[in-house]
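Only a single protein chain was left out; the remaining protein chains are all shown in position.
Showing chain A:
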Amino acid sequence: MKKRMIPLLFTVLVLVLGGCMGPSEGTTFSRSLLKKPWEEVVKQAKGTDIRLYMWGGDESINRYIDEWAAPRLKKQYGVKLERVPVSDTQDIINKLLTEKQAGKNKGTVDLIWINGENFHTAKEQKLLWGAFADRIPNVKRYVNRETPDIRLDFGEETQGLEVPWGKAQFVFIYDRNKVKNPPKSMAELKEWVRNHPGKFTYPAPPDFTGSAFVRQALFETTGGHKQYVRGMEDERFNRKAEKLWAYLNDLEPYLWREGKTYPESLAKLDQLYANGEVWMTMGYDAARAAGEIRKGRFPESTRTFVLDQGTLSNTHYLSIPFNAPNPAGAMVATHFLLSPDAQLTKMDPDHWGEDMALDPERLSKEDQARLKNMDRGEAILPSDKLAKHRIPEVPASVVNQLEKGWKSHVAKK
């Protein structure tokens, strides 16, 4: 008997478990909240909890949320914020995709830190709740939503589905004791590299930062970034990019190890810089150098520079997923995180050090003074200098074209 029971039991188990399957019930959230007056939203949010899903790999960012923002949000609006650490936001997008497919209308994510590819996917798959940006008073008051670097998220129209939270900008990092006159353009950089063989290199794309460096070079060698903002068809792009490949190949013999090999990640390049093997590194974060100095990794004499024609910048955003259990709480939290106080504190290198999403000109006199007097250390460029040298990102299609082209024209040549 025993011998026959096992497959039978197994079949029964499968059937029973299968029988449990069925559409899960859940409340469909009407978007009527988007039409209600703000006071109503605040009232509805009072006494609720929200969960903010965000990358959790930086101590000072975690502390800013847990120790600065959360207690104040609780005190001012009665909304309790819980931070959920994430290693890769793409995992959360996949989670939302599956939830959408399963018809799960009450998820776990109220607010998510998002941009670029992940926003693109989320928008395309309709994973976001709605155009709530217009409803947030602090966004209306302090954010200039018409500037391209806020309206477009890597070339994708945000359409109010997400609210800008902060800005990152590409900067070059150098050691002041070794580099007396940092270059101001890609042409000057080439000159500098020729005069200092072996002291410069960049991470091999598709490393995120290496890829950004190549984009930076693309803009300067082919006449500006504007032509790429809407993407470009392959044939025209390949013709344009010839000048870029020529530039990078001219550079190659003077790079670290004569360009025979490239560091495969920014972490590797940073290590070379920290060890003094190369004299420059780079980063898609204007405050990163300051952080590395504080951690003792980079020498005290580390400084940053941008190019005269500007460096890439991107904005990252907060958004509410389609199945957020508490959209009212998420809206109030967004409002709070976009307040001048929260944004200026975030900018302080003791907290996070990242540039704010607000338009400095729209701030009150006191806040403008606070911004001006903020001492972010010498390793971070002044915010008006950064703001004046900012160019927007280009769509993912251009990034792909570049990464493919770099492999065949520079790496394999």
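Details
Keep this in mind: contacts are C-beta pairs under 8 Å (C-beta built on N, C-alpha and C of every residue); 3 or more make two chains touch, one makes a residue touch a chain; residues count from 1.
Criterion: contacts and distances are computed from a predicted model.
For the omitted chain of this complex, the UniProt record lists the protein as "Putative spermidine/putrescine transport system permease protein", which is one of "Putative spermidine/putrescine transport system permease protein", "Transcriptional regulator", "Anti-sigma regulatory factor" or "Fumarate reductase/succinate dehydrogenase flavoprotein subunit".
Within the whole complex, the absent chain has one touching residue among A:85, A:137, A:253 or A:382, and that is A:85. Considering A:180, A:295, A:365 or A:412, the position touching the chain not shown turns out to be A:295 (whole complex).
The omitted chain makes contact with just one of the residues A:44, A:62 or A:125: A:62.
Chain A residues in contact with the hidden partner, per the touch definition given at the top, are 2-4, 6-7, 10, 17, 20-24, 51, 53, 55-59, 62-63, 66-67, 84-88, 91-92, 94-95, 98-99, 101-102, 104, 107-109, 267, 271, 274-276, 295-297.
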